[in-house]
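Got a structure for you, questions after.
All protein chains of the complex are present and in place, except for one that has been dropped.
For reference, chains read A and B in written order, and residue numbers begin at 1 within each chain.
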Amino acid sequence: MKHVDEYRDGKLARDLARRIAAEARADRCYRFMEFCGGHTHAISRYGVEDLLPANIRMIHGPGCPVCVLPMGRIDDAISLAKRPEVTLCTYGDLMRVPGSNGSSLLKTKAAGADIRMVYSTLDAIAIASNEPERQVVFFAIGFETTTPPTAMAIRLAQKKRLTNFTIFCNHVLTPSAIQKILEASDPDAVEIDGFIGPAHVSTIIGTTPYQRFATEFHKPVVVAGFEPLDVVQAILMLVRQVNESRAEIENQYIRAVSAEGNRRALAEIADIFETRESFEWRGLGEIPDSALRLREPYAQFDAERRFTIVTRPARDNPACECGAILRGAKRPRDCKLFGAACTPETPMGACMVSSEGSCAAYWAYGRFRDRETGLQRVGAP
Amino acid sequence: MNKYEPLGRKLDLRSGRVDLSHGSGGRAMARLIADVFHKAFDNEFLRAGNDQSVFDIAGGRMVMTTDGYVVSPLFFPGGDIGDLAVNGTINDIAMAGAKPLYMSASFIIEEGFPLADLARIAQSMGDASRAANVPIITGDTKVVERGKADGVFISTSCVGVVPAGLYLSGDRARAGDIILLSGSIGDHGVAVMSKRENLSFETQVLSDTAALHDLVAVMVEAAGASIRLMRDPTRGGLAATLNEIAHQSRVGVRIEEASVSVRPQVAAACELLGLDPLFVANEGKLVAPEATEKLLAAMRAHPLGQDSARIGEVIEDEHCFVQMTTAFGGGRIVDWLSGEQLPRIC
Partner (left out) sequence: MCLAIPARVIELLPDEMARVSLDGVVVNASVALLEDVAIGDYVVLHVGYALAKIDEDEALRTLSLLREAALLGADA
């Protein structure tokens, strides 16, 4: 696969890792957070951390939109789906996310609700078009990568004059979440020396929105592509910035990301959506200006207005450490529930529900590092 | 004088449909069995026309297996529910190192199912059965109301004989064994998915459905009684099979990603769908720990084992982890797939 395989080259990776080990100063630790769930997944799946020297630690950030969706919003989606006239369309990732009382979209579907897994908003529009007697609701989640597809669906619905199509909007914003992490005052939080910026969010928003993290918080941000060599190269760039006491926004993913982003996508988003004053993030609490809703001219496409949804806050298990894990203060194995009550089959909290969550990634790919002897990453984990 | 047709008019195999009378035990059912199943499977056992079939066995230990087939869609690139049922059942017997002898096939058909499709499926089964030299000697037919079965479900069983001195079991892997894989992974799953309505992608990937008993016979001859375990990865992919072996044998497994063969189009389809080929279904591959050069050479000489390769080794590990060195150079575990990624792959 072109533009993919070249960035998975193991030989290049080993040599690059040696370069990093040579440049990383022995007298200090480097702690970098990769914000995006996709990066967390890539790092775990390819075992990138095994190539890094022991004094570089990757902290997994909250960039997993499935993980940070509050349980109350899953409950709302389930209520919508239970209405006999509603066809709820959703990305596959959301089917097994637990709502209150052990419910989920998958279980609600098994009980007879019309819930359909779709690969794209285009499929949801097709359903609304072909089945005019159904009220089609699209369960819209995601960071800025996934917002333009929702915006385009609304444009298509307008063009086709659909009166039976609405979206249940849960789109969230990356820079607000990064800011929340930087402002958090955990007593046991670890200082973050720099960020690996998200790959595909940045194709949309560009690199300019991260500028304030460099100027106000003095944190370097390197936007990295999705493949493991991209991540390793970004880590080298971050090490260099830290060594040289620089705090700049650098772009490793220059083949797909520009400073200004995707103008058409941004224009559509600005026209169709506005920022909510505040939005609850699972594990992070309320964050101001961190999520989107439809602007008034598009009210007819808003499920929250058509169906009068009042979200009730739902609480996670008190022993669940997702909040601390999402902020980078704790690790999956620090949580009492990990591997016991909380597994991918029986997820208790945000970090286990999606394959991109830190706990799920650790369970699926890294659990063998728990052991004291035998095959383990060289150096302190 | 009119020729008396005891079973009534012949079935309209081109545009007719199965209806409830075809399952009621009467003349219509006898017609269906004759025109569709007996015609496709044809052998001396079925010609006797009984509900059961009697056969001699040459002695030795017997093996028996049963399987159910609910794949959706019924027809996919490289095969259909029919040859899948024959090959899959034969493979269960073959994994015991046994020679499969006779099969049964039981059909639960939905009212309204096109007879043309049923005939096509039966023909696939007959062809697969003849190619494998494993006759289908007994069967059953039921018809259920519309909506109670997705087209057709097939249930099978098979009996075979294990050669003396051979004892294959999932708990017999040992630390030090080298693991062999007979070919590329993920082909069947991708082929089936490419025909699912809600995932529209075009590809030339064909299901790898195949009967492995001949390859197994070649392997047993090459390695003899030193072969202790064989398994064919189906649902859950290579990952499920390696984890099963690890847990049954109370050992660990370590494999090299670079040595596991994945066809470019299978890899591409998995990337598009966000799937890991390690978890995608197969229907014509096998895994065997305990290897010698002679065994690998024998496998590669067989048409179904041309791409056989060493993919790793069995190690001591009380946690029974399956670990993998990624092509990138890092390490990860290969866990069982969590939940059901896509239902009804086989």
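Just so we're on the same page, a residue touches a chain if its C-beta (ideal position, glycine included) is under 8 Å from a C-beta of that chain, and two chains touch if they have at least 3 such contacts.
Keep in mind that this is a model prediction, so the values were computed, not measured.
When the whole complex is considered, the residue among A:R31, A:R83, A:R116 or A:H200 that touches the unshown chain is A:H200.
Among the residues A:T87, A:Q252, A:S290 or A:S358, only A:Q252 touches the chain that is left out of the figure. Within the full complex, the residue among A:M95, A:L236 or A:A341 touching the omitted chain is A:L236.
Although one chain is not drawn, its touching partners on subunit B can still be listed: residues 200-204, 264-265, 267-269, 271-272, 274. In the full complex, the hidden chain is touched by subunit A at residues 1-4, 6, 11-12, 14-22, 36-38, 63-66, 91, 93, 119-123, 141-143, 145-146, 148-149, 152, 155, 198-201, 203-204, 225-226, 229-230, 233, 236, 252, 254-257, 262, 264-265, 268, 354, 356.
In the analysis below, only the chains that are shown with their structure count from here on.
With centres taken as mean Cα positions, subunit B sits 39 Å from subunit A.
By the touch criterion given at the top, residues 198-199, 254, 258, 264, 267-268, 271, 276, 317, 319, 321, 323, 325-333, 335, 338-339 of subunit B touch subunit A in their complex. Put simply, subunit A touches subunit B in their complex at residues 1, 4, 8, 10, 13-14, 17, 44-51, 96, 116-119, 123, 228, 343-345, 360, 363-368, 371, 374-375, 377.
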